[in-house]
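As you look at this complex, bear in mind that one protein chain is not there, while each of the others sits in place.
Labels run A and B following the written order; every chain starts at residue 1.
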Amino acid sequence: MTRVLLTALIHRALLLGGAWLALTSAALEALAPGAVAVAVAVWLSLRLLPPKHPFALWRLARHVPRFVAGSVVGGVDVARRAFSPDMRLNPGWLELPSDLPDGARVALGGELSLMPGTLSAGTEDGKLLVHLLDTDAGFDRAIPREAEEIAAIIGQARSARG
Amino acid sequence: MTVWLHIVAIVLLASLGGALWRVWRGRSQADRMMAAQLIGTSGVAVLIVLAALQDWTLLVVAFALALLAALAAVGFVTSQSPDGAGDPEEAHPPKGWRDRGRNG
């Protein structure tokens, strides 16, 4: 068994086991069926979504506070615009060359969709299409750093690029 | 506290009602889907508030609704793809897509 597969197995077992404990309030009589359910779920998840990259959980954990803070700023920004009389919208598109693998690119897109002023609409010709709420507000400046941190989580250290 | 939480639930229900109207009279398919998403999120929020007011087991219902709302959106998007069941990235943006999403 490779290292990548083993770490994925452990992470997913912890995640799904934790979800089971939360759903059943960790009731004693639910532990035995839970063991079976979690084992089957982990097997199914490894079949449906085989791990392809190493995954650094601690990097992800370190990334979470930035993401939560960003999504709060994003919500506040959009609320201010919604309530202001002229909304100050200047929407436009940005095409972002990205060499992240599929799953990581979707994670980046999802994250950008919750961060201030950016919204991903999938890829076209290997470029991530990003909608900006206001092209003058500099929302796009945060993107390279997000991409870099997500690349680091799946073990792709590389130099920063736009 | 009970009174306040009831007010919160009623306001959330009102926004849910507004969203229902948007599903009925949407400007486009995507707008209708957004309204359906709004119904999902505010439904989850109402259930969380009701859980605190009445019975905490309602949290399980809220969880199930959150799960179903996500799957509903996936169902909608795959149904919009060319073969009706595929990857949304199969469909390519029409010419002039850059002008969509610019004050129009």
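Miscellaneous remarks
In this section, a residue touches a chain if its C-beta (ideal position, glycine included) is under 8 Å from a C-beta of that chain, and two chains touch if they have at least 3 such contacts.
The working rule: contacts and distances are computed from a predicted model.
Choosing from "Peptide ABC transporter substrate-binding protein", "Multicomponent Na+:H+ antiporter subunit G", "Sulfite reductase" or "Two-component system response regulator", the protein name stored in UniProt for the chain missing from the display reads "Multicomponent Na+:H+ antiporter subunit G". The shown chains contacted by the absent chain are A, B, with contact judged over the whole complex.
Residues of chain A that touch the chain left out of view are 19, 21-23, 25-26, 71-72, 74-79, 81-83, 87, 89, 91, 106, 109-111, 113-114, 116-117, 119-122, 129, 131, 133.
Of the residues in chain B, those that touch the hidden partner chain are 1, 4-5, 8, 11-12, 15, 18-19, 22, 27-31, 33-35, 37-38, 41-42, 44-45, 48-49, 51-52, 56, 59-60, 62-63, 66-67, 69-70, 73-74, 76-77, 80, 88-89, 91-94, 97, 100-104.
Going forward, only the chains that are shown with their structure count from here on.
The geometric centre of chain A is 20 Å away from that of chain B, both derived from CA atoms. Residues 60, 63, 88-89, 92-93, 97-98, 101-103 of chain B are the ones touching chain A in the complex. On the side of chain A, the complex with chain B involves touching residues 23, 89, 91-93, 122-124, 129, 131.
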